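A single protein chain has been removed from this complex, and every other one stays in its place.
Every chain is named by a letter (A and B) in the order it is written, and numbering of its residues begins at 1.
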Amino acid sequence: MIQSLANWILSFDILSGLGYSISWGLSLFVVSALIFVFVAVNAIVLVYIERKVSAFMQVRLGPMRVGKFGMLQTVADALKLLQKEDIIPRMADKVLFIIGPWTILIASVVTFAAIPFSETLLAANMNIGLFYVVSISSIVVLGIVMAGWASNNKWSLYGAMRSAAQIISYEIPVGITLISVVAVVGSLNLQTIVQAQAGVGNLFHWIPIPLPNWFIFHSPFLFLAAFIYLIGATAEINRTPFDIPESESELVAGFMTEYSGLRWALFFLSEYANATLVAFLVAIVFLGGWQSPFADYQGAQVALAIMTLTAGMWTAFVKTKVGRLSIYPLGLSLALTLSAWLFPGFAIWLASPGLFWMIMKAATIIFLLMWFRWTFPRLRVDQLMYVSWKVILPISIMNLMGVAVWMWLTGEIQF
Amino acid sequence: MSYISNITNAVGTLIEGMKVTMGYFVRPREHVTLQYPDEVWPVPSRNIGVGELDAYNTIRSKLTVDMNDCIGCKACERACPVNCIHIDAYKGTPEDNLQITSNGTQVKLLVANFIIDMSECMFCDLCTHPCPEDCITMTPDYQFISNDNLKTDVTPEQRWRDKDLLIYQFSKVSEEERNRRKAEADEAKKAKAALMAAKKAAAEKAAAEKAASEQAATEKAATPEVSEETARAETEAEVIKPSQEVSPAPEEATNPINVTFHEKSSAETETEPAQPDVVTEKPDESEDSTAKESENG
Partner (left out) sequence: MGRLHAEEMILNMGPQHPSTHGVLRLKLTTDGEIVSKIEPVIGYLHRSFEKHAENLEYQMVTPFTGRCDYLAAMGSEHGYAMAVEKMMGIELPERVEYLRVVFAELQRIASHLVAVGTFGLDVGAITPFIYCFRERELILDLFEMASGARLLYNYIWIGGLAHDVPPGFVEKTYEFLDAFDKRVAEYNQILTGNKIFIERAADIGVMTPEVAINYGVTGPSLRASGVNIDIRKTQPYSIYDRFDFEIPLGEGLQGTVGDSWDRYYVRVLEMLESAKIIRQALDQLPVEGDVKSAIPKRIRPPKGEVYFRSENPRGELGYYIVSNGKNVPLRVKMRSPAFSNLSVINEIGQGFMISDVIAILGSLDIVLGEIDR
């Protein structure tokens, strides 16, 4: 993207005198700014969505007073945080205290450079993209430890220590599950991984259900790997049930205890940036990235019709059994189906790959993360380690071997 | 084997929990949130079984008093565990234009000042029950932070900060009249105190004389005389405190707990809270004044 932007800038007669290096630097700046803006806006939107989702799950309404349905609530909150007094505790290590949150934020923002949002929307097409994302995102733990240590607060220190132990433990199973995908593709390039999932094929190679060629449907092992990755990633981004570094009821706020105002907002920003990153990564690696789930526009029409039918049956079933259910899901799918059948252009758009599908998939994953968070209790430190080392790690290693065997069975690789 | 069953059990139970939250997520209309300033909790106002009046409501909030009905018996003041009610009642005169309450009782005392300190009130409802006229009530008005009280030109924020702004005064009497009555009462009190001092001096003198002369007969004669005089002085005073007519028992007066800690004197706590009979009957002593009042009204 930087390359093409630089070329585009040079294509103007007036700007052609800039020279390639200046133009390249300018494009780099523009792209970085775009990513940062995306992260900031994303956090504001996600905080609002999270508050609404949690409220609906908890028979509440959530923010309702700022703007229509409280839509501007998080904007107001962000403005409030920016205006707050900048407090640095007297006994804190000032330098680390200040650079801690920035380290976390930078680590979570720069990972977006390698994420392919669509076929062309990609800041840097790296051949080691996956490795880059995984390695850079683990710098976050450095910032957390900095913040926890610098606060000179026992609760912060506990949070930091827990966080370090947790993130390091979960790096391993997460890495191994990603390697099992890399084993299938044979490349670390995220764009290549997405492109390898194009088209429609059978579920698990043999079962004759036409499903997209996504890696989650590649084999039972990768199906499991997707969930293991999701669990490990949840732990890496410190969300419930693995939110022990900032566990509110135990450690007050963990490593964030002493922070306020802008610095605290940075923590929040990076938390949601990380969640988004994980969601994108799941979408790219297991759910086909920016690929459309439909093979062609007829496939889209048929699939939507099946979805509407299922939604109708489910609604009828719940209506008769429980008696209370909103009919919005049914209505939405019905509207989609009708428009897909009536306007083939819409169906064609649905069947074409693009940013829309990427965001839809990521949104689904983020919703799943929110669902986890507002349902589960929190694990204890040692249980967290147990889950990591004794459950997830063995399964992920078995998965890796299983994937190899599967590929040999299906003839994808030969010896 | 237990390893695998553990994992499957974990996944199964977690999914069970997720079903519940998703169940609520897809039907968000069941929310229990009340958007407070727009929607308010319905306050049912009804009689819940005490008396005929519709005065006792479901919600116990701001304490108010109907000054048209108050007879100044101070039953509520005595019943209050936190002393948040202060009443100044003076003996009524024909000029005061005293009314008949809605229960049909002739008001005999001029209630010059009825102060309810809502910053002290703990909403226990104990004051409303002994009231013989059902005039002090807890209203369902829970937003009384903006209602008028002693000072009206203050913002809600100031009210929160300043406790004095939660003191509510109920009175039909003008400020001057109240001050005049207070001064009169103080004067009477002073006079009484002077009288008491004189009597005491006389008693002491008598005692000294007695000690000097060592005559038992004079001693016996002097004591009842003193108590009679005191009682007379008290009834003459314009501050009517029915409870004080019960002379305190000596051992209670010396009880250090009662005297030092509790504001009320032991004599006041001695009289039971729910005893309106004493007060309601008292004004009926002189019937001619009743007739005069009704003519005026």
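Simple rule for what comes next: a residue touches a chain if its C-beta (ideal position, glycine included) is under 8 Å from a C-beta of that chain, and two chains touch if they have at least 3 such contacts.
Remember, it's a predicted structure, so these values are computed and weren't measured experimentally.
Colleague: Give me the chain A residues in contact with the hidden chain, please.
Modeller: Spelled out for chain A, the touching residues are 54, 57-60, 154, 158, 240-241, 243-244, 247-252, 374-383.
Colleague: For chain B, which positions touch the chain that isn't shown here?
Modeller: Its contact residues with the unshown chain are 6, 9-10, 13-14, 16-17, 19-21, 32, 46, 48-50, 56-60, 79, 81, 122-126, 129, 138, 252, 257-258, 261-262, 269-270, 272-275.
Here is the rule we go by: only the chains that are shown with their structure count from here on.
Colleague: Between chain A and chain B, what is the separation of their C-alpha centroids in Å?
Modeller: Using C-alpha averages as centres, the distance is 64 Å.
Colleague: Which residues of chain B touch chain A once you look at their complex with the stated criterion?
Modeller: Interface residues on the chain B side: 7, 14, 17-18, 20-22, 24-33, 35.
Colleague: Under the definition above, what is the set of chain A residues touching chain B in their complex?
Modeller: Listed in rising order, the residues of chain A that touch chain B are 53, 55-61, 64-65, 324-326, 329, 371-372, 374-376, 391.
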